[in-house]
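A quick write-up on the structure given underneath.
Let's turn to chain A:
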Amino acid sequence: MSEKKLMKGNEAIAEAAVRGGCRYYFGYPITPQNEIPEYMSWRLPEVGGVFIQAESEISAINMVYGAAGAGGRSMTSSSSPGVSLKQEGISYICGAELPCVIINMVRGGPGLGGIQPAQSDYFQAVKGGGHGDYKMLVYGPATVQEAVDIVYGAFDKAEQYRLPVMILGDGMLGQIMEAVTLPEMRKPGDIKVPEWATVGTHTGADRKIINSLYIEPDVLEALNRTLYARYAAMSEAETMVEEYRVSDAEVIITAYGTVARIAKSTVDILRAAGVKAGLIRPITLYPFPSATYRAAAKKRSVKEFITVELSMGQMVEDVRLAVNGKKPVKFYGRSGGNVMTPEDIARFVTEGK
Partner candidate 1 sequence: MVEFNKQLCKGCSLCTESCPKKILQISKTEINDKGYYVAECVNQQACISCAFCAIICPDSVVTVIK
Partner candidate 2 sequence: MSVVYKKSKLLTDTPFHYCPGCAHGIAHKLVAETLEELGQEGNVIGIAPVGCAVFAYNYFNCDMQQAAHGRAPAVATGVKSVYPDKTVFAYQGDGDLASIGMAEIVHAAARGTNITVVFINNAIYGMTGGQMAPTTLEGQKSTTCVYGRKPEINGSPIKVAELLATLDGPSYIARCALDTVKNIRAAKAAVKKAFQNQLDGKGFSLVELLSSCPTNWHMSPLEAMKFVGGEMTKIYPLGVFKNID
């Protein structure tokens, strides 16, 4: 039965993964996501799963490749620098059409950067940080509960679309403790091993091959087209967005993840001060909810959009693409691990700085 607990974000996410059917986790220490491997190290053995601390994030993502290719529900987690190391592996996983779950608790960058929260891996996550044309299903949860619910269902989504599901969190989401309702443990019986998995029993014509090498251009192009048809279908079915007080809004603030919670407070502050503000909060970062922005941009009442991020401006480009010049799209951000306050955003909205 589901239960309500006060849990740290990282640990709640790990538990949600286990309850969602994850039995294979391969990770590596890096702040601010260390509680995930720590939690998995004792929790997975309890449920007959396997935890391995790999020698690097590169090795970890390739262990995910192997376990996922064998049909096991597999996950890894890391933070920005570590996720950069995983990019080649992620490209291979997409090229081999393998499902898995990847958690990125983003921290300030570039380089070694800092360990405070950031959102500066947005491009890497949604545009693809590895080589070749590929996409992941990328979520930006704002609360620990939302992260738990998304991760719990992430393995089903990953298997449905045969690709990695990435949770783009940040240091705050990982470290804050919130009350969460934990869903029930998925019964092993209702998780089927995919038919394409290398379970080791096949020979001859029905051998299973996990591979991303396609030496003939036509064959590789066909694969690319297959993947993109799948992404299109995913966009239709999986796009998630929250709108808050937008119906009569004149200025639309848009943000994702924990920053969206801050922006929501700003909306209330501004409304109290007589400014008609609203919030658009993408929950899926890929597929991006462009239609929501297009619709808002058409409304005469909407004067401008203000994108708020913990970066030097990344999602703002997708907002501009969606709004397509119909209305001005401004950007307000902090970086380096600094986090703005609701009042900071309110001041930017009213004073432009």
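Behind the choice of candidates: all candidates are chains of the complex that A comes from, given by their letters.
The rule is short, and it goes like this: contacts are C-beta pairs under 8 Å (C-beta built on N, C-alpha and C of every residue); 3 or more make two chains touch, one makes a residue touch a chain; residues count from 1.
What you see is a predicted model, and the numbers here were worked out from it, not measured in a lab.
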{"item": "Given options 1 or 2, the chain of this complex that touches chain A", "value": "2"}
{"item": "In the complex, chain A residues that touch candidate 2", "value": "24, 26, 50, 52, 54-56, 58-60, 62-72, 74, 88-89, 92, 96, 198-204, 207-213"}
